[in-house]
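Omission of a single protein chain aside, the complex is shown with its protein chains in their original locations.
So, chain A:
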Amino acid sequence: MNILAVNNLSKKFKDKVAVNDISFSLQEGEILGLLGPNGAGKTTTLQMLLGVLTPTTGLIKYFGKDLGENRTEILEEVNFSSTYTKLPWRLSVKENLTFISYLYQIKNRQSRIKEIVKIFKIEQLINMPMTDLSAGQLTRVNLAKAFINYPKILLLDEPTASLDPDVATYIRDFLLEERKKFNVSIIITSHNMAEVEEVCDRVIFINNGKIIANDTPVGLAKTIEISHVELLVKDGLKRTEEFCQKQSYAYKIDGRYIVVDVKEREIAQFLRDLMNKGVYYDEISINKPTLEDYFLQMTRKI
């Protein structure tokens, strides 16, 4: 079931088209990644989805209802967290969560706040003013704020930026768990491609305000033909380098290691050619293309 439907959405700022006629949908329980280089239109899209930026044209429907006409009703079921927005800095964590819980009319307010601070491991920070928190702690408080109203749809802008790797992993697991338990639908923007690959069911790639790809992370990565062949060369590094130059393969050398970008279907022939040239290697690893490779290829094209 489509829980969010975006149709022909555009946003124009004076002469600049920030978002250009995009359409997509979000299914119940789906985690959707919104990717693209800086200035591609991701944040503008998120702002329009949140109702804090008026679209020039287009329609946004949550639960089958138009956002413009049913803003209040819709936003009771939606929440948002961004590393780049702040909560009132003189207030303590508890005061912030308390006034926000009133905004969403949370039942059993105190117990919900206790529960949410435990989930995001911010019990020790509860009485501290926001000014005293580190970047990672602020991110966790922002996430706690985003989950406080049991949202059906979450919009997360860089949810794990500034977090330590262990906490980031914990948050990713938590997102997956929430989806499993409550069928929460999530839209994520992130620059961490491994994270997007891990949590997102589908990825939309935006550039210059247009959607240029809409597929699963694996599907997008598959469109990249190039694999990275990494060899620890025992004998013949110079010959390998000359061969790569001759065949126009992109490569990088680090000590005795060489990493060569080879089309997946040409790997076998490439290795045979090296053997014929008397190249011997002790280690080999073949890294299949990832979402990051897709992202890099798309952004290089731009």
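We take it that contacts are C-beta pairs under 8 Å (C-beta built on N, C-alpha and C of every residue); 3 or more make two chains touch, one makes a residue touch a chain; residues count from 1.
The rule is simple: contacts and distances are computed from a predicted model.
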Missing subunit (named according to UniProt) among the choices "Transport permease protein", "Glutamyl-tRNA(Gln) amidotransferase subunit A", "Monovalent cation/H+ antiporter subunit D" or "Hydrogenase formation protein HypD": "Transport permease protein"
Sole contact to the chain not displayed, among A:Q105, A:S248 or A:N276: A:Q105
Touching residue (missing chain; options A:V17, A:L91 or A:A213): A:L91
Interface with the undisplayed chain - residues on chain A: 13, 44, 47, 50-54, 71-73, 75-76, 78-80, 85-92, 95, 98-100, 102-105, 129, 145
